[in-house]
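Please read the structure below before turning to the comments.
Here the complex is missing one protein chain, while the rest keep their positions.
On to subunit A.
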Amino acid sequence: MKQGKLKFASSKHTASASGAKKALAKSKSVVRSNAEGTTDIKEEAKKISIKPRSSSNSSLPEPSKSDSNDQPSLEPLPHLNIKDPRWRKLFADAKAKRNRQPLIHCTGQNEVHQILRVFDLNYDYGPCIGVTRLERWERAQAMGLNPPLEIRDILLTSEGVADESYSECVFYGEV
């Protein structure tokens, strides 16, 4: 059995700067209004995430196109802005976790990857292996552990559901 290699996603995520702010404002209202139907969102996210899983070996499909094909009735998910000021605090926490030491094997890992990895390895929310990050977040929320809401915002963007390096845990494919 060939030993797996560490995967660092090298695909570029184009976040159009002009539409970014509008999309963010829209996404906030979409997510907040759907706050009650968390199970619906989980299932919708599952439906969306099933498609890219089967095509995991091929290159990523266009995020916006795949959304509109799968769920024509729902609003398209917003794009992920890596430099969004909302993630600043989480990124600062992630940096503090590693005592501000520089990362070593980090080619292709952006700030969002680091934030999500710290969320994965935080044992307050339970073990991370075998479940998607969104499922683990939903469970933590249901148990009253108050996981950061920004993580859910990240996971429910179009890149967050389509890209495995965002939707699945760090150990996906390795363990």
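As a convention for this text, a contact is a pair of C-beta atoms (placed from the backbone, for glycine too) under 8 Å apart; a residue touches a chain by one contact, two chains touch by 3 or more; residues count from 1.
Rule of thumb we're sticking to: contacts and distances are computed from a predicted model.
Colleague: UniProt name of the unshown chain, from "Alkyl transferase", "DNA-directed DNA polymerase", "Serine/threonine-protein phosphatase 2A 55 kDa regulatory subunit B" or "Membrane-bound transcription factor site-1 protease isoform X3"?
Modeller: So, among "Alkyl transferase", "DNA-directed DNA polymerase", "Serine/threonine-protein phosphatase 2A 55 kDa regulatory subunit B" or "Membrane-bound transcription factor site-1 protease isoform X3", the name matching the hidden chain's UniProt entry is "DNA-directed DNA polymerase".
Colleague: Would you mind spotting which of A:L74, A:V131 or A:L149 touches the chain that isn't drawn?
Modeller: Going through A:L74, A:V131 or A:L149 one by one, A:V131 is the residue touching the chain not shown.
Colleague: Which subunit A residues touch the hidden chain?
Modeller: Subunit A touches the missing chain through residues 123-124, 126-127, 129-131, 135, 139, 142-143.
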